[in-house]
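Of the protein chains in this complex, one is absent; all others appear in place.
Order of writing sets the labels: A, B and C. Residues in every chain begin at 1.
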Amino acid sequence: MAKNDKRKAASSPAQAADFPGREAAARGNGEARKAPAARNPVKTGGVQSDGRRRMTIDDIRPGATIAAARNAAGNPYLPEPATVVEIVPETHNIKSFRVRFDDEAVMENFSFAPGQVGQLGIFGVGESTFAINSSPSTKEYLQFSVMRTGEVTTALHNLSVGDKVGVRAPMGCGFPVDEWKGKKILYVMGGIGSAALRATIHYTLEHRDDYEDVTIIYGARSPEDLTYKYDIDDWVERKDVNAVITIDREVPGWDKRVGFVPAVLEEEQPRPKDTIAITCGPPIMIKFVLQSLEKLQFTDDQIYTTLEKRMKCGIGICGRCNMGPRYVCVDGPVFSMTELRELPDEM
Amino acid sequence: MSPANGNYEEVEQRIRELARTALEEGRVDYFIGWTAGYNESEVIPGFVRSADRVDALVWNPLAAYNLTAFLKRKMPDPPQAKIGLAVKGCDSRTLVSLLQEELVDRERLYVVGVPCEGIVNRRAVSKVFANEVVKIEVEDDTISVTNQDGETKQLAREEYLLDHCRSCKYPNPRYFDDLAGEAVTEPEDQAPMWREIEEFEALPEAEKDRLMAEAFEKCIRCYACINACPVCYCWDNCVCRARQPKLVSQKVNAQENLMFQMVHMFHVAGRCPSCGNCDRACPVEIPLYLLHRKMNKELKEMLDFEPGIDLEQKPVFQTFDVNDPFGQH
Amino acid sequence: MKFLPQDQLEAFLAHLAESAIVVAPQRDQDGVLFFQPWEAGAEVEFEQLLTRQSPKDYVFRQTETYLKFGYQMKGKAAAEEEEVGGKKSKDEPAAEEAPPAEGEEPAHEVLQVETVEDAPEQVIFGLRPCDARGYYQMDQVFGGYGGFYYDPYYMAKREATTLVALTCAQPWSTCFCTAVYGSPSGTDGVDLLLTGIEGGFTAEALTERGENLLGFGGFADVGTGQADAAQTVKDEAFAAIDPPFEIEGVPQGLRDNFEDPAWHDLQMRCISCGTCTYVCPNCYCFNITDEMVEKSGERVRTWDNCFNPGYTLETSGHNPREQKFARFRNRFSHKFWYYPEKYDSLLCSGCGRCIRYCPTKIDLREVIRTLGRPHAAEAAPAEDSEAAGVHAQTGEDL
Partner (left out) sequence: MAQATETATGTTASWDGEGRVKVVGILCNWCSYAGADGAGTARLRQPFDFRIVRVPCTGRIDPLHILKAFEKGADGVLVSGCHPGDCHYAEGNYYARRKLELLERMLPQLGFEPERFKYTWVSASEAQRWQQVVTEFIKGVEKLGPREGRAL
């Protein structure tokens, strides 16, 4: 009787196990059934099927696999205790929370890639996923912007400075900002969609010399619905940024653009050559922005977006945030249009 | 329960004919009946969409599934599919309950009534062998059970019917457009309706409490009971899965499981005729029908009310009588 | 290979129970077979092939409490506040009203968090090779295979678990392990494999853990012909299962048929409960919620399933899998397409519980046969499909 040690997977979890088919063959039970040829190489978080690498947690803790890095860092389910240090009201239903980890060493060593997300939670209510939208170079705090909608977000809105929260971050893959070096960057965002891109905008502006033209098209329903007004002023003032701020309908006293984001985008006529377009906003806006970008002859590989789904574990296990075989929490939330087109439509 | 007439084949043919005609005439888009399962011991719900497929429909005492459960999902939103449906006596009572609350659209519904002489308690029957039961046949007053080795046991039909079939008062459908076969004689001298319930009632409180804990300890909260329930119609918006209001937590333990079942029970009070679909859907065999029958026993005593009997009756908890014989103090 | 005489079985269980929790199939008050912790004298049932639920609960708990927390008032005047039930706002320390005495802490709310970990040594005894293979397949996702995260709760229990499997002598009509690379005497994940023969069981150790179990004194050396007898049992069982589908090409087939109208057709009788996933040895999706009672609570991880409408429901009200057919499609696609693509392993060990205990007996084999072949749509053009017809006519799924 052939004895195969089949406990490999359990005893050394991160090690690849044989494909089950090969084992059946080795067992010699009746007819051996063949394994299907592996159609796709196994993908690991961050490395895409086309072999391109994106920013992952690997980049943050160099020289280790994700699993090993996480294990070294501890239990991925355990939130790091943190304290709310500042609350910035953005709009009538959006607040930005600036939090610091209670453990100074953790705060010191914390870094993330622009576009990565984190789970912000209150003990007793639950956790939700939000983009980390402070600048990656900020060491003082992590910022999350929260729109009041459900159970957790409402509880977050009721917090005061000094209250305790739990943070699990960073998670997922960020934008491939290094690959974009030398290119023109076009941000197209609407409403709270700005939260997902703010860190990336800060990153590109802080590394302004690495990129060609930077254009930011940002729209909201009304001036009151614009988030990060403190940033907007800066963008508008800067000579090296083309900031186009628009609202849906004319209101007295508004001296900037009026019109829906896709229309404004078409008016701006950005050239697709050597340009990366990054969009985020309400689904309906994204839909029309994609159409406009297509009209402007942007190709799929020039377009990036960041998705949101209901998430629980945030570490690619609990199963709910999948689109086909990809999990938004570990394979995303950042996807290029090329990648999205390969996936089943379960947006 | 009267002895079986054994005219299953006749009724089966009649169901097929009625379904065929309805499909051919375009009166229904599809017909929901019973069809053969993965082996000859199982009969499952079957959806037939063309007249040439009606021969897949079967009728025999294994056809336990209450098909009205499939109506609750879409019927309230016209204009949509026209649905044909076969109902037994107890199934028709759930249909009547839904009709009373105008939760199904009669205009889009074609109902074939099936007089029923009792459904086999498949759960009990399948336990007569340790290995797999592959075939169950009913002939006259005998149930023949065959296991995977080809061994056959003969069981007395009377003893292996579902509990509520033994004391069934309404073997004929209360509501139908066409009846498949002849109505069976409704029993005059009733077998004791509430035997198991009365036995349970006689137990001391602590014992009842223990039995409840024991029964609900094994619940896995798969929600099969509520999804199989024809009159539990919130479907995707069940309060048991909501965070607000938080009646039931996500934790799975006897207490939360029982609370969950209470939500089901109280929400279907006055509509549930104890058809037993929840009980049969339960993958871990919690005797849910006992709870629901107890509830019906109390409703009968309180208000002399039986759910799903009369189309014109108002749902009992959506109305009141100033002279209700309780709570006067 | 060793031999365990039938009369040594209880002694073996008792021996195992000395150093670990022994979990074995036992009947409950309603005669339903479940894996339950074994105590001396309890009757273990090996005759019935499968328990109602797979034993996955013993490693992947249905309710796993991993954090406990409480908010408590600390410091001066805390008790008084409690007493009057005063809602002391947290950002408004009592100190402002009444300065605390020297050395006394001002009243404030303190959050205490405590982690819970619990992984006792256990032996799961008498599970079938498909159940063991369920663990083996789930190990990939919880074990950090392919560079993903490692799940400490699952793995701690998994590493403290020994699997003593029992060869299936007589597969059921719903068994299809051989179609998914399994076998009635499969060894994936198994530490010790018992095979019932005349007078007892042959025992093969497949791992060091299994080897250690053979140290029990009740084992005899295999007698003449016993090894052959065991092999005969295995071969016969293997031959008894007629693979209902060809696994090769299934992932590609599901990919090709993602939009196939047959999904609408096959899901008609699905009632969208979670039975199939909760009896399954492989389904591992879960939910995380905070459960509070007054000022203390727990963060718990509980089983969840893709048939739960709230599973993917987003706060905005948008639900990527709002329709039942999409949830139905997800389960099969996950098992036979998504999971293999990510983890290089199937997520089905062929036990057939999902078929047998489904309230409407949805047949996985039928689904895979219909939709797991390349280009089902070409074979049966959508226009001709009945489901497409009904779907188009009525625009609805039941």
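Here, a contact is a pair of C-beta atoms (placed from the backbone, for glycine too) under 8 Å apart; a residue touches a chain by one contact, two chains touch by 3 or more.
Being a predicted model, the structure only gives us computed values, none of them experimental.
Across B:A124, B:M193 or B:A254, the residue that sits in touch with the chain not pictured is B:A254.
Touch with the chain omitted from the figure is made, among B:V134, B:V252 or B:L299, by B:L299.
Only one of the listed residues, B:F216, B:Y233 or B:Y289, touches the absent chain: B:F216.
For chain B, the residues in touch with the chain missing from this view are 200-201, 205-213, 216, 247, 254-256, 258-259, 262-263, 265-266, 269, 291, 294-295, 298-299, 301-303, 316-317, 320-322, 324, 326-329.
The criterion applied here is as follows: only the chains that are shown with their structure count from here on.
Note: centroid distance chain B to chain C, computed from Cα atoms, is 30 Å.
Distance between chain A and chain C, defined via averaged C-alpha coordinates, is recorded as 30 Å. Centroids built from CA atoms put chain B at 49 Å from chain A.
Residues of chain C found to touch two or more other chains are 287, 289. Contact with two or more other chains is made by no residue of chain A.
The touching residues of chain C, when paired with chain B in their complex, are 28-32, 34, 45, 47-49, 52-53, 62-63, 65, 170, 172-174, 268-269, 271-275, 277-279, 287, 289, 291, 298, 300, 302-303, 305, 308-310, 355-357, 359-361, 363, 386-387, 389-390, 393-398.
Against chain C, the residues of chain A that register as touching in their complex are 1, 3-7, 9-11, 13-17, 19-21, 23-24, 27, 29-30, 33-36, 38-40, 42-45, 65-68, 70-71, 75-78, 81, 121-128, 149-150, 153, 160-164, 166, 283, 308-310, 312-313, 315-325, 330, 344, 346-347. Looking at the complex, you find that chain C touches chain A at residues 1, 66-67, 69, 71, 89-91, 111, 113, 115, 133, 135-137, 139-153, 155, 158-159, 178, 180-183, 185-191, 204-209, 227, 234-235, 238-239, 243, 247-252, 258, 284-290, 292, 297, 299, 301, 304, 306, 311-316, 318, 320-321, 326, 330, 333-334, 337-339, 341-346.
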